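All protein chains but one are shown in place.
== subunit A ==
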Amino acid sequence: MDIIGTILWPIKWVIEAILVAFHWAFTQIGMDPAAGITWVFAIVGLVLVVRALLIPVFVRQIKSQRRMLEVAPQLKKIQDKYKGKKDQFSREAMSRETMALYQKAGTNPLSSCLPLLLQMPIFFGLFSVLNDATHNKAGVGLLNLDLAQQFAASTFLGAPLRDSMSTASNGHVVWVAIVMIVVMSASQFITQLQIMAKNQSPEMKESPMYKQQRILLYILPLVFAFSGFAFPLGVMFYWLTSNFWTMGQQFLVIRNMPTPGSEAALAREARLARKRQRRGQPEQEEIAGGDGGTVVVDEPRRTQREQPIGKNRAKQAGKKKK
């Protein structure tokens, strides 16, 4: 067995177990075991399990984003310091200082790289499971030869799940694939657009990286359409469902816990204000301490009484400040 196969083996085993379990459950409630829709539902079930397992990771990220309010004043200071400086070195120095601030405060709003990488083997595992089934090979675990053949041969709207656009055995495959590519690109596009248009602070929108992201926003659907050719329909169903999940999750987050200072945060405040008005509550009740609606940048509080100074010195100090 090659190295990649060895790494994928446990992942494939788990994927097969989840698929077969869902398939069995749907068959128990009276669905046709050989029908494509049953297997599609099994794939949807797989997505739900995987994404549900990732919820704690996501919640953790949201929580630390809320704690960002505590470091907002210092963050603002750093941003002001580098305001208008767009060269590479200033940018790097700025992100270094920002990161040092997070480290000192013990909070970090970023999601980390490992979960992103962990999703990739799942995707390839599913691809490999389907690929084996296509070649009439039994899986590594619970997906025995009968089930594998049944899975591969099952059709959704006349299109076998094992086919991709490049290996299409009939016209149905092409149509199903095209519709899925369009829906997939659309959902991805909406998700990205939501984040970028509504959930970015003005400082972020000024950075050169934001412009780069904007360009990619329009190239992305093309990339998806192109890679959609190569993947079998079964894998594309996984991808599509996963995209929908992300879209919904993102919508909820942007609506309820927007990035402080972003458009979405203002929209949320307006919504809350309307709600209070409808209920006849006084305005501006507990908005400042709320769920990340506003950033309150406190003036540095002076605890010590200022010493009285002479007229001349006061004048000098005044000049210095200006």
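Everything that follows uses one rule, which is that contacts are C-beta pairs under 8 Å (C-beta built on N, C-alpha and C of every residue); 3 or more make two chains touch, one makes a residue touch a chain; residues count from 1.
By our rule, contacts and distances are computed from a predicted model.
The chain not displayed here is annotated in its UniProt record as "Putative membrane protein insertion efficiency factor", chosen from "Putative membrane protein insertion efficiency factor", "nitrile hydratase", "Branched-chain amino acid transport system substrate-binding protein" or "Peptide ABC transporter permease". Only one residue from A:106, A:158, A:171 or A:248 touches the chain missing from this view: A:106. The omitted chain makes contact with just one of the residues A:61, A:149 or A:194: A:61. Annotation for subunit A: contacts to the undisplayed chain at residues 57, 60-61, 95-96, 98-100, 102-103, 106, 108, 110-117, 195, 209, 212-213, 216, 220.
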